[in-house]
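Below is the structure I would like to discuss, written out as structure tokens.
Note that one protein chain of the assembly has been removed; the remaining protein chains are unaltered in position.
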Amino acid sequence: MGVFKRYLVAGALALAAVGLAGQASAQQRVEVQFWHAMGGVLGERVAEIVKRFNASQSKYTVVETNKGNYDEVINGVIAAYRAKKHPQLVQIYERGFMTMLLSGAIVPVQDLLTEKKKAIDWADLVKPVASYYQYKGKLMSMPFNSSTPILWFNKEHFEKAGFSGPADTWQEFEQQLYTIRTKGISECGSALANDYFWSLIENYSIINDQPFGTKANGYDGLDTEFVYNKTKVVGQVTRLKKWVDDGVMQIAGQGLNPEQLFTSGKCSTFFASTAAHGSVEREAKIKWSATFMPHEQGIAAHNSTIGGATIWTLKGHKSEEYDGVAEFLSFVASPDLQVWWHKVTGYVPITNKAYQVAKAEGYYKDNPTREIAILQLNRGTQTENTRGFHFGNFTQTTFALREELESVFAKKKTPQQALDDSVRRGNDILRQFEKLNAGKY
Amino acid sequence: MVERARTLDIACHALLILGGLLVCLPIYFAFVVGSHTVSDVLTIPPPWLPGRHFFDNTVTAWQKGNLGRLFLNSLIVAVGITVGKIAVSLLSAFAIAYFRFPWRMTAFWLIFASLMLPVEVRILPTYEAVANVALPLQWLLDALDVGRWFGVEITLDWNMMNSYGGLILPLIASATATFLFRQFFLTVPDELCEAARIDGASPMRFFWSVLLPLSRANMVALGIILFLYGWNQYLWPLLFTTDKSMATAVIGLKNLIPQSDSEPAWNIAMNAALLVMLPPVIVVMALQRWLVKGLVDSGK
Partner (left out) sequence: MVGLKRAHYRETRLPMLLLLPQLLVLLLFFFIPAVRALSQAFVITDAFGTSVQFVWFDNFHRLFLSPEYRSAAWITLWFTLVQNILTIVVAGALAFATDRVIRLRGLYRSIVLLPYAIAPVIAGILWAFLFNPSVGPVAHVLKAVGIAWDPNRSGFDAFLLVTLAASWKHICYDYIFLVAALLAVPPSLLEAAAVDGAGPWLRFRRIALPMIGPTVFFLVTMNFVYGFFETFAIIDAVTHGGPGGATMILVYKVYLDGFVHIDLGSSAAQSVLLMIFAIGLTLLQFRYADRRINYDV
């Protein structure tokens, strides 16, 4: 008994110590915890934002902590919430939107900032960004780092093959890649990025105005069902499989960075996030450029959709801490900060104002590829297929999709079989989510 | 042997040499790669002979992986598990072998039943248990509605995540070790206990001055196995340390393996792999005889 008792006492003492520490700092500045998933250079940028914010005023201290990658952050925050040790702010990827929205654990950001009387021009947000994170017309979380895929290419390879640049449609683009290969200009036409399910499948579906699921991709109800096994996505997967089989597209695999396949000049093109600007500029040993994502012949190109993450506010904290939260979030949304963030990271500015500022400065004259993302996001008129994705348990359904696509590349399944299986698995997961959250959406 | 059969002997040697090569091959290549620069590693064909950058890579791996801190963690955890397990099992085995009391068989079967619940099958609830060890007590309080008696809400909270306690304590129960010591106690001559009693020694006195010294060999043998077990833990520290500075060396190593979106720094990863396996390898090489004894005994 002695041992156990001693531990209990020790535990109680430790708790008491934590409580005291909390009080001590509360007398000076209110502390706001912010968990994020930005490592490496991006992590340093986040630290800089926080440092600037803390220096800009004297009432609040934001403490930023990198809790690993996106998956680790959402899992970490869930565990912390269950143990009642969660932060006020957490950065969650776009895939976690529905999970967070219906969790019962969050404070909608627009409500909070309105309540705290922070003037934010919500209508000025870039459309696909706003539409992704809105629910019933209100923004649920604060957009932070938003990106979209663009097509990176090796200028010299295209010139040698006699092209001025990548073609607009998939059909012509495919021919270009095969020409480059048959002429022996490069070892491989394109490197398959790790988030290809996002750039080459989901965004393909959106850009070509294909429904990914029923009910406007989940916007109109939890009873949404995936339908991408009946759309042009099947053709896209068939095309990708053909490329991989013919060696036109290379899967990098473990321990090899697909981006390096592109920046080293081995592969001629690369479909990846605009946020890769930072590393491509640093690493590239080639003359590179970028352009819009291709679209299907005979279909007008629509907007692409975003990736990245937003900052969510969690329930269960003190009012003065939420004052700090509101202060920090409006700091993040300010045009100055957005312009700076856009420039140093390659993420898109989240407000049109920030975009105009950068444009007026002549930033895009020197850096034309930096403008592609925002132009692409604003391309065409939004339809119910192109607003974004509101699927529950979206990480889990995406995992099923990825696993099935791997079976296609492994020649275990045909594209149709794999997509049928993926849709079946995905719908099963959606039904679970619907059952659990019935009446909440 | 009984007769000489030259061909068979040669075949046996050949087999053993082949086996030895198979064992050493991956380790040899870890050494080769660990001694080259990244660009050398990426050349085709890959290098077959060691390069000259082994110590540079060691320094890089050590800093990049924060291995100094993680080695200390691993050492504390491995020693903690070893000592804890041996102590707890010795006491249990002594109780079961030397005392007649009600519930004796129940205790025996409870310990035995734990064999059926490897950590892998109770991952999630164990996670909850570590996140708040006082949870069961809380349920008890809630069920009895103790809070209302005092008019306050009582919340018990004892989080063992990211602590040495959390990494060690849940792992120190051991049916195998308990059975091993019990087994051994059963072979100790009864006369020793009787003599101790005649001398007026208390049970604990007998335990300390007679049983413990006799068990030394078993403790060393088991200690080696448990040290390796503790050092090589994977799933447990993976789940219960979210703070990177509380991870163990093995987890630190895992984070150095090149993933598909990072630099292919295999040289650093393999160098670190050699470093992390070094302490247990030394233990195995130096204390081989004990290890074999311990394994064979605990398998009984």
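In order of appearance the chains are A and B, and numbering begins at 1 in each one.
Just so we're on the same page, a residue touches a chain if its C-beta (ideal position, glycine included) is under 8 Å from a C-beta of that chain, and two chains touch if they have at least 3 such contacts.
Just so we're clear, the structure is a prediction, and the values are computed from it rather than from any experiment.
Chemist: For review purposes, identify every residue of chain B that touches the missing chain, sorted by number.
Modeler: Those residues of chain B that touch the unshown chain are 1-3, 5, 8-9, 11-13, 15-16, 19-20, 22-27, 29-30, 32-33, 41-42, 44-46, 48, 87-89, 91-92, 94-105, 107-108, 110-112, 114-118, 120-126, 128-130, 133, 136, 169-170, 172-174, 178-179, 182-183, 185-188, 190-191, 193-194, 197, 203-204, 228, 231-232, 234-235, 238-239, 250, 253-254, 257, 264, 266, 269-270, 273, 276-277, 280-281, 283-285, 288, 291-292, 295-296, 299-300.
Chemist: For chain A, enumerate the residues touching the unshown chain of the complex.
Modeler: Residues in contact with the chain left out: 1, 3-4, 71, 75, 78, 81-82, 99, 102-105, 251-256, 393, 395-396, 399, 403-404, 406-407, 409-410, 412-413, 421, 425, 428-429, 432, 435-437.
Simple rule for what comes next: only the chains that are shown with their structure count from here on.
Chemist: Of all residues in chain B, which touch chain A in the complex?
Modeler: Residues of chain B touching chain A: 127-128, 131-134, 157-159, 165, 242, 257-264, 266.
Chemist: Write out the stretch or stretches of chain A touching chain B in their complex.
Modeler: Touch list, chain A to chain B: 7-8, 11, 15, 67-68, 72, 76, 79, 82-85, 194, 252-260.
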